[in-house]
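Provided herewith is a single structure, encoded as structure tokens, for subsequent inquiry.
A single protein chain has been removed from this complex, and every other one stays in its place.
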Amino acid sequence: VTGPCAGLAGSGAAASLCSGPAAPSLAMEELLSRSVPPLPPYETREKAPPPAELRSAEFMRSYRALEAGPPRAELLARLARDFGVDHGRVAEFSAKVLQAREQQREPGALLQAEDRLRYYLSPRYRGLFQHLGRLEGGLRFLMELRGDLVEALAARHAEGPHVREMNGTLKSMLSEWFSTGFLNLERVTWQSPCEVLQKISDSEAVHPVRNWIDMKRRVGSYRRCYFFAHCAIPREPLIVLHVALTNEISSSIQAIVKEVPPLETEDMNKITTAIFYSISLTQQGLQGVELGTHLIKRVVKELQGEFPQIKVFSSLSPIPGFTKWLIGLLSSQTKEQGRNELFTDAECKEISEITGDPAAEKLKRLLTNNEWPPKL
Amino acid sequence: VTGPCAGLAGSGAAASLCSGPAAPSLAMEELLSRSVPPLPPYETREKAPPPAELRSAEFMRSYRALEAGPPRAELLARLARDFGVDHGRVAEFSAKVLQAREQQREPGALLQAEDRLRYYLSPRYRGLFQHLGRLEGGLRFLMELRGDLVEALAARHAEGPHVREMNGTLKSMLSEWFSTGFLNLERVTWQSPCEVLQKISDSEAVHPVRNWIDMKRRVGSYRRCYFFAHCAIPREPLIVLHVALTNEISSSIQAIVKEVPPLETEDMNKITTAIFYSISLTQQGLQGVELGTHLIKRVVKELQGEFPQIKVFSSLSPIPGFTKWLIGLLSSQTKEQGRNELFTDAECKEISEITGDPAAEKLKRLLTNNEWPPKL
Amino acid sequence: VTGPCAGLAGSGAAASLCSGPAAPSLAMEELLSRSVPPLPPYETREKAPPPAELRSAEFMRSYRALEAGPPRAELLARLARDFGVDHGRVAEFSAKVLQAREQQREPGALLQAEDRLRYYLSPRYRGLFQHLGRLEGGLRFLMELRGDLVEALAARHAEGPHVREMNGTLKSMLSEWFSTGFLNLERVTWQSPCEVLQKISDSEAVHPVRNWIDMKRRVGSYRRCYFFAHCAIPREPLIVLHVALTNEISSSIQAIVKEVPPLETEDMNKITTAIFYSISLTQQGLQGVELGTHLIKRVVKELQGEFPQIKVFSSLSPIPGFTKWLIGLLSSQTKEQGRNELFTDAECKEISEITGDPAAEKLKRLLTNNEWPPKL
Partner (left out) sequence: VTGPCAGLAGSGAAASLCSGPAAPSLAMEELLSRSVPPLPPYETREKAPPPAELRSAEFMRSYRALEAGPPRAELLARLARDFGVDHGRVAEFSAKVLQAREQQREPGALLQAEDRLRYYLSPRYRGLFQHLGRLEGGLRFLMELRGDLVEALAARHAEGPHVREMNGTLKSMLSEWFSTGFLNLERVTWQSPCEVLQKISDSEAVHPVRNWIDMKRRVGSYRRCYFFAHCAIPREPLIVLHVALTNEISSSIQAIVKEVPPLETEDMNKITTAIFYSISLTQQGLQGVELGTHLIKRVVKELQGEFPQIKVFSSLSPIPGFTKWLIGLLSSQTKEQGRNELFTDAECKEISEITGDPAAEKLKRLLTNNEWPPKL
């Protein structure tokens, strides 16, 4: 199955999106027309009928029934293109603002002209997003939808200025809604729900969690693990920070991730340094929403309260995905035997002599089995 | 003590606002200049330095140190007037939008021109409000500040289009932040914290709570009391709804408020009707933010889940403040013996004959001692 | 209505207890026979059938349907008299123990003879109490039943060595079950459930709570209120302790109970002394179970943790009921004008001269309106 209908099988709600070759487009258009509320005239905006909850709910269901990837990207692109700003109105009221300014009428007149212009500069899809945000589970849905949008832009399944503008609008709406005023700092321990620990384990991008013993250690003594959760979506880690409590700045991340911290009770006197050794955004839909620095600041405050003696706060700055990228590069080079842009011939030779293996092969193996630094 | 400095005694934070006759204005100006973040140029808006948390916190402290009433109203009026939109920029970019449209360049150019215009249409105080919203306790502060603003407008301590515009901006920001997606429905029972019950008792505008026995009854059997709380401000009732569960639509509110519902366990078979007999907004700062209809809808859903047999949902629509207004009118008439616009002479005479008292006097007494309908 | 059947009207479960003049005794006997499990022979005690849950539940219902006072006292007296120890068996196995000791057989034989004797020394009603304790709500029921028993003994509605023995058995069982290992210390604040605050208010024996403002003050700043709750009966205050945090040992309880402590935040530097000014057992069924000293010890530990600077822990030892007794005495004297054992004639005269009232009258009024020390 291909095309925007793949994955809709069995979904009653979205069935209409997939009734024939030409149908998807038509069905999508109908769905969007029904879901996106019209912009009422400025004058009667306060008296506009209440949001049609059922319509927004239908959009949510239909969207989720669409397969991830191109089908959703297509819907989002249409929404961005066909339900944005009414440029005619914007031009009309831009002219009015200029006119009001030139006529130098009383301030109220100018302010109102500006307000009307501001009103019409709001894209229609903003209304849809607002209605969705009010539904039960709506905030989470918008976070997921933005995740799809970010991915679609990256994969070029959706492009162009309209899509980018919608992405910006959504990012700024999420920034308002995921403002620090709404975020709760939560500490993860072995007493936390398994579901939370599993999510954190799954999302660990920098230093993958190998197993549950590993996870238990990362929330055990001489370690801290915190996350931000939105007050309306409790227990859902949005961004996660791992901290090691040590008595020196570690020279190597491996010492932190691999070595077993003592299981005994923490000795306050041995803790002088806090090392932020890993931070992961678990929700791609929140990309660009400032969460990381807020989380670090908040955790610093938390730790200062618990350990007034900590004087050094440090971070090990890893490059997430570096290993993966390097393995990919090594793989492609292994295939195309001739090319080797990573090492000089002399280096290759030297490595092979020491390890008894071709350089790229050896390196690839070391990186793959997660045993770095290697026990040669 | 009068003037904007009344109430600042002993407040170090706000002391600078009150050092002399001319000082307040100057001090206020300085506070505002420090607190309201400048609008960075559109091009570098993403790279703008992080919000100065200390500045926003200082504003919060200084504002709270100001006495309620005119002093706060003056500060708010200045904020509205001096830190709004840069009209020059708006005009400049309005012209650019018109130009882009006329030149019919690729869509990206027009969209960007519009976005730049949108950006400059945002008043500077919006930035302050956003920063405040991120502080701990910031949301609650903004709610209080808006409460002051609403009151200042009503009392005409602050007026004019700028103030009205700021009021609108704040209302729309609060509407985003107090969207139903962030509101939790909570039921009040005798197991709820005393603090919550006291707040609800204090806020009851329609049918004042007489004492704790009265309050216990309103959350006891055959009664329900619900409120919306914001997920970031737990246990703070924003808007409260009282419900009576009966077997008929009451012809009189008194039957509900005064009569003692049986203390025994509720008999499901006797419950066929839910009467919403009182709704009170406890936070004036949320005036105009659509909460009431959402609360009623949400409670209907809740009750339908608990009592599927309820077929009638009704509301007794009282006119809050009507009694108070009527007593005031009667008082003024009692003083100016001659004037009587409420009853005809014949009516007055008739009432006096039945009750043995002058009509206005009798009516006033009945209304005052809360014993309506009167036991003649 | 009098006799053991008063209060049974409409109670199906207990209806059989009340069908005629002679019936109650018969019905009670039947109920007890059904409810009190027989003591299985020592040899097969481990294989005894599981407790008849329904029987114990029936006893609970029937007991509760009985009116408080004499009817319950009668049932308890019967239970104590007819379902105690089998004296024949006890004698039989006492003899066996003596015999085993004289024969100087291997230690196992003596130990077993003693164990058998121990077994038969357990009164049969103990089995009923054990079964009741296993029911949902059973622990609370036993606490109430013991409360009735204590009251019945005090009022002489039930007397004699059997009743006293049962009282001792029940007290020792409750002592095991209400051991400190099962008690949680809970602090009462204005955030506690209204139900808890009302219970504490109702149980305050020493310094009656006058109203809710009074209550709010007793859990506010410079005050602490703690209680013990059983882990299986959460939020039910068993014994309550009120503490005042001051900077000196108060010379008068009135200063603590009447004077308004500052509402502001507590100033740690002003707190050097903790005064336990009131302690109340809320459950009469726990009389004689050591709770008071444990509670005070536990609270001292708690306060030492919160206020390391507190050096003085003091208690004001009031005589509960003293005021009531004094008012009663004064009343009787007022009636019988001639007799006056409280003051000499000279004292009476002196008091009258100062206050302008007869001495006893004046004193009575002062004590009654709770305005002591009087504002002369």
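Think of it as A, B and C in the order they're written, each chain with its own count starting at 1.
As a working rule, a residue touches a chain if its C-beta (ideal position, glycine included) is under 8 Å from a C-beta of that chain, and two chains touch if they have at least 3 such contacts.
Nothing here was measured: the structure is a model prediction, and the numbers come from that model.
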| item | value |
| --- | --- |
| Chain not shown, its touching partners among those shown | A, C |
| Omitted-chain contact residue, chosen from A:159, A:195, A:306 or A:350 | A:195 |
| Among C:162, C:199 or C:217, residue touching the chain not depicted | C:162 |
| Residue ranges of chain A at the interface with the undisplayed chain | 190-195, 197-198, 212, 216, 235 |
| Contact footprint on chain C, counting only the chain that is left out | 50, 84-85, 87, 90-91, 94-95, 97-98, 101, 106-108, 110-112, 114-115, 117-118, 121, 130, 133-136, 138-139, 160-162, 165, 168, 173, 176-177, 179-182, 230-232, 290, 293 |
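As a working rule, only the chains that are shown with their structure count from here on.
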| item | value |
| --- | --- |
| Centre-to-centre distance between chain C and chain B (centres being mean Cα positions), rounded to whole Å | 48 |
| Where chain A and chain B are represented by their mean Cα positions, the distance between them in whole Å | 35 |
| Intercentroid distance (Cα basis), chain C paired with chain A, Å | 60 |
| Per-residue overlap in chain A, given as positions that touch at least 2 other chains | none |
